[in-house]
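Right, I'll just put the structure down here and ask away after.
What you see is the complex with one protein chain gone and the rest in place.
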């Protein structure tokens, strides 16, 4: 289904400022993995895990770091950051049908909403009171945008996205299907044996160049806003509680969850399924490993983990049973060693 | 975007039966946090974590417990439960555009469905056979309601909610976008190397005053119903399996999961990312901490946890490696101490 565009190797080298070694007239008509690229395609080597596949690749050219070049059986484009260079080249081969400018006749737009004439509003979209959709924004089929929202210039809601209320997206944001931004935060007060709902009066603010994955949820703040700074990248099925603050360039992988009022710094990497409890602060450049739980503030950059290693269940069961008495075990060792010292 | 309503402090004190200390004629036109409330706004102190912010607040009034009153630099409203009192006051400042009564022309309603004339049915809504929508119910844009469902009086489906089949909501329920209630439970039987689907013939029943978060899923029962009693509050992205039973006033935070046929008591608090395995029973007033896994029935109220603490990855790795041999370690300590005793 990928259209048959092609580019000479010399053209690619020049566009992306890469050093070329090999035949500059080679025509590249697509991209592929080292293992499966066909002649005429370009591949890349960034993860050392795949180095062993380099020598046997049938790709016509490979983007890689200068240190790897000698092992390539084909033309090479040298890059200090092969993955980034490859991403830029691959984008040339990406295709999506152009969405038509204007409002689809089945869309329902509140009369107080402002839609830039260059925006594209798809079928069965609903846009509520006082919401603004800026130039070249793209609202795909089935999206629902409530009141007092802003969709910034060139921002793209793929399909079936919901912006509930008071959600402001910067420019060039990309929101995947099923994402819900601006739903009520989970605020409850117990009173006389019943829950009372705490009104959620804040909004959600995203900076520029943010990406939000499919079925991810970002609640609006209780009194102030939930804020994602520029270039925050969030994967699928992530939950961001009310009043969370996420610093620029932080990335959060699938199924992670950040509880209310937590503050995460810039350039953090939160791996899949990890959790961050509420009301804590994580400094810049922290990495949290998969399915770890951050229960206290972190003030030093670095990598953090929790959990125990996977084992065969029968072995795991014996060790896990001992964990139930670990304190007792430690006390016993300590008292025994004290005895030794006394002896 | 918040409308400029205002209330005198005396009025607020009277409406919510709070003792007032300060100028009763003070006009309150909004609410805010201790740190960021502006003059003219009211704040609250409930979580001791924020006590240090009280003395510097610029709020014109603060709701707090009598014991905290002396430290307030402004007028105060005294409450034995400041968070609940604040929630009630804040609700005065919440605003949502009124949804129009009646059925939007783009909605598709099965001819056998019964829609109360006071209900509001939004754009692109679908309502299936034999489903009933009661008085003052509010069905937002893009909701899909299948067959044999009931939406109780004043219940509110915000937008893009799906009630698949045989889902009955009580009165005053609030369901956030992307939630799916009444999908098939995960019932499979392996036969001759292939899975056979086990039909899911039950429904989902919610009591009154339940709240269900964005993108949460609650499956319908296999033979009997999945049941949530009154005032159950569920956050975003929670998964509730078929035939689960959840007692009144229980709250479940984001990304938690309850497997099929588990029974959870009343007034339980299940924290974010926690799991409950299937076919077990949790008694009333149990608290489960974040990302803990409940693998057996709990018959004593109290707080329960699992997991290990977060550490820097290099420290964690050393400890985690030892976990793989914890049983051996415990045996060694025991045998060594037996030896000592023998000696």
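Note that the chains take the letters A and B in the order they are written out, and that residue 1 is the start of every chain.
As a working rule, a residue touches a chain if its C-beta (ideal position, glycine included) is under 8 Å from a C-beta of that chain, and two chains touch if they have at least 3 such contacts.
Treat the numbers as computed from the prediction; the structure is a model and nothing was measured.
Asks: From the list A:29, A:65 or A:84, pick the residue that touches the absent chain.
Replies: Checking each option in A:29, A:65 or A:84, the one touching the absent chain turns out to be A:84.
Asks: Check the options A:127, A:183 or A:291 and report the residue that touches the missing chain.
Replies: A:291
Asks: Touching the hidden chain in the full complex, which residues of chain A are there? Just list them.
Replies: Residues 1-2, 31-33, 36, 46-47, 49, 81, 83-84, 86-88, 90-91, 93-94, 96-97, 104, 106, 122-124, 140-142, 158-160, 174, 176-178, 209, 211, 213-215, 231, 233, 235-237, 249, 251, 253-255, 272-273, 290-291, 307-314, 316-317, 320-321, 323-327, 329-330, 333, 336-337, 340 of chain A touch the chain absent from view.
Asks: Name every residue on chain B in touch with the hidden partner chain.
Replies: Those residues of chain B that touch the unshown chain are 106, 108, 124, 126, 128-130, 142, 144, 146-148, 160, 162, 164-166, 178, 180, 183-184, 186-191, 193-199, 201, 203, 215, 217, 219, 223-224, 237, 239, 241, 255, 257, 259, 275, 277, 279, 287-289, 291-296, 302-309, 311, 315, 318-319, 321-323, 325-326, 329, 332-333, 336, 339.
FYI, only the chains that are shown with their structure count from here on.
Asks: Determine the centre-to-centre distance between chain A and chain B, using the mean Cα coordinates as centres, and give it in whole Å.
Replies: 25
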